[in-house]
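Every protein chain of the complex appears in place save one, which is left out.
Order of writing sets the labels: A and B. Residues in every chain begin at 1.
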Amino acid sequence: MSETGTYVYAVGRNIDEEPLTGLEGVGDAPVRLLGHRELKAVVSSVDLAEFGEAALRRNLENLSWVEKTARRHDEIVRRAAAITTALAPFRLVTIYKSDDAARVRLEELYGDLVRALDRVDRRSEWSVKAFCRVRPGPSAPSAPAGSGVAYLERRRAEIRDRHEAATEQQLLADQLFWDLVPAAAATRRLSAQDQRLSGRRETMALNVAFLVDDDRSTDFFELVDATRARYPSLDVEVNGPWPPYSFAVLDKP
Amino acid sequence: MTEPVLPLADRIEANADNVERELLKLVLTIVELVRQLMERQAIRRMDQGDLSTAQVEDLGLGLMRLEEAMTALREQFGLSATDLNIDLGPLGSLLPE
Partner (left out) sequence: MTVQASAATAAEPSLVDLLDRLLGKGVVITGDVVVSLAEVDLVRIQLSAVIGSVREEMGMHD
């Protein structure tokens, strides 16, 4: 086998290795745990011919490779999250030259990791998105304006109304966000998703990740349901519970 | 790293059945864009007050006729207003309306 690296999926504390045996990692090698102090990193070995820097540049341009890798990565994160109360998921393709190199890094990140784990202990991520419902505009011109001036004035009013509606919907989306904040331990506002990726024609006015106590998740979900009724011009989507991807991020290189 | 594929190339299906339809949609979208830009320009000029009433009237009538013609064309080809649009990704949609 050519050179290998150590791929890290997530870091936790009290993880039992037994339920994870048999799981295959992104490179098909077995998933295992790497211990450092009280931390346990969920890892697997990967072949650098596929996961080395040059290879990654190539592979990350290939959608099916990215999808396959992301799904496998996520499956492992979910399995680990299911058997512990606090897990810090890592981003895709976090790879170290060896197990020892990974341990060195865990030591360097120790304080941050402990803080992250404390932050997400017994909590899950919920995604809330709000889309602006399209207001039925004048499809075909109604009764002909009769005069050119009247036509232009009507068009001017329509353009203004549409702009105001969009501004208003954005303000409402912000209000919706604040209505939900009390039910969460933490929030993270994400940028709106590109329409081509979300597959939705409507504008995404809100894209938030909420960190919610697991024992308050029903309350949170019901709050979203009750709240969305007050914002009829917004189409509110809620998903979860997910592992806390957005709340355990360590952005330090 | 390779250059990203342009949105237009993405959206034109290389499929015998609908290549004509796709091209038609593209052409009508561009016509619609020009029509909307002209309307906005006319409204701006009207607001600025540097056109005579007669000029505004002529402009308005012409644009009204253009909108009617576009609607008729769309209906003839079974296209809704939302069918005509182009996603420019981070720039949003080509047609704001």
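The definition used in the following text is that contacts are C-beta pairs under 8 Å (C-beta built on N, C-alpha and C of every residue); 3 or more make two chains touch, one makes a residue touch a chain.
The structure presented is a predicted model; accordingly, all values stated were derived computationally and were not measured.
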| item | value |
| --- | --- |
| Hidden-chain contact residue, picked from the options A:T187, A:T227 or A:S246 | A:S246 |
| Hidden-chain contact residue, picked from the options A:V66, A:I83, A:A150 or A:A185 | A:V66 |
| Contacts of chain A with the absent chain, listed as residue ranges | 5, 48, 51-53, 56-57, 60-63, 66-67, 70-71, 73-74, 78, 91-97, 101, 104-105, 127, 190, 193-194, 196-199, 209, 218, 221-222, 225, 238-242, 245-246, 249, 253 |
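Just so it is clear, only the chains that are shown with their structure count from here on.
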| item | value |
| --- | --- |
| Euclidean distance of C-alpha centroids - chain A vs chain B, Å | 35 |
| Residues of chain B defined as touching chain A within the complex | 1-2, 7, 39-40, 42-43, 46-47, 53, 56-64, 67-68, 71, 81-82, 87, 89-90, 92-93, 96-97 |
| Interfacial residue positions of chain A with respect to chain B in the complex | 57, 61, 137, 139-141, 144-145, 147-152, 155-156, 159, 162, 194-196, 201 |
